[in-house]
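Here the complex is missing a single protein chain, while all its other protein chains stay put.
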Amino acid sequence: MFGTNIMPEAYANIPSEVFAGSKAKEKAAAAQKISCHDFDMCKLQYYDPQPIVGARLAHAYVPFQCLCCLYPPLLGLKQGTIFPELDRPYGADPAYSYDG
Amino acid sequence: MHDAREKMLREIQALEFMEVELNLYLNTHPYDQQALMIFMNTARQQKMLRDNYERMYGPLTASSSNSFPWPWIESPWPWEA
Partner (left out) sequence: MWVYEKKLQYPVKIKNCNPRLAKYIITQYGGPDGELAASLRYLSQRYSMPTEVAKATLNDIGTEELAHLEIVGTIVYQLTKGVPPQILEKEGLGGYYADHDRGIYPVNGDGVPFTAAYIGVKGDPIADLVEDLAAEQKARATYEGLINMTDDPDVIDPLRFLREREVVHFQRFGEALRIVQEKLNERPFYVKKPDYAKEKPLSNVSPAANIGPGSNVGPASNVSPAANVGPMTNVGPFSNVSPAAGKKK
């Protein structure tokens, strides 16, 4: 239904089982528990996201996000996001907390 | 008593927040099956918690009001501490 209109990076995280047939659903369901707790690794994606291929002049680009770990719900609510790579708190990085 | 209600509400807020975040993520990554699975799990859990809360403390949406007198108007409303 989306055809060719979606950027290739948006296909990230599709398990190959999606294209494999009916057993894929059970396999995918079983494998979907996020057990990764390495939030620091995920945060590195902020500095090194998917490269932007085929950029044109006079266009603005924001790199696509790839799903990594997720914060547990209560921590996510407190931080303001469930994605560690998008967690950019104010005041944590002195260079970022600009106050002229 | 008050604390138990707040704790339960906080959990529902957290799960609903997770749902909203995944909703926005899935809007721009519609083929991410992993995220979809997590979204469906979260929605299911949140529904359970919400039914519990509504049974004990009153409706969270007008359409889930089901007692007499009309419970939707009861305090506290969200902006009251």
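Letters A and B name the chains as they come in the text, with residue numbers starting at 1 for each one.
We take it that a contact is a pair of C-beta atoms (placed from the backbone, for glycine too) under 8 Å apart; a residue touches a chain by one contact, two chains touch by 3 or more.
Every value quoted in this text rests on a predicted model; they were computed, and no experiment measured them.
Engineer: Which residues does subunit A use to touch the chain missing from this display?
Structural biologist: 2, 4-7, 10, 56, 59-65, 77-81, 83, 86-91, 97-99
Engineer: Touching residues of subunit B against the unshown chain: what are they?
Structural biologist: Touching the chain left out of view, subunit B contributes residues 6, 9-10, 12-13, 16-17, 20-21, 23-25, 27-30, 59-63, 72, 77-79, 81.
One rule holds in what follows: only the chains that are shown with their structure count from here on.
Engineer: Taking the mean of the C-alpha atoms as each chain's centre, how many Å separate subunit A from subunit B?
Structural biologist: 24
Engineer: Show which residues of subunit A lie in contact with subunit B when the two form their complex.
Structural biologist: 2, 6, 10-15, 18, 28-29, 32, 34, 64-65, 67, 70, 73-74, 76-77, 81-83
Engineer: Sort out for me which residues of subunit B touch subunit A in the complex.
Structural biologist: My answer: residues 10-11, 13-15, 17-18, 21-22, 25, 28-35, 37-38, 42.
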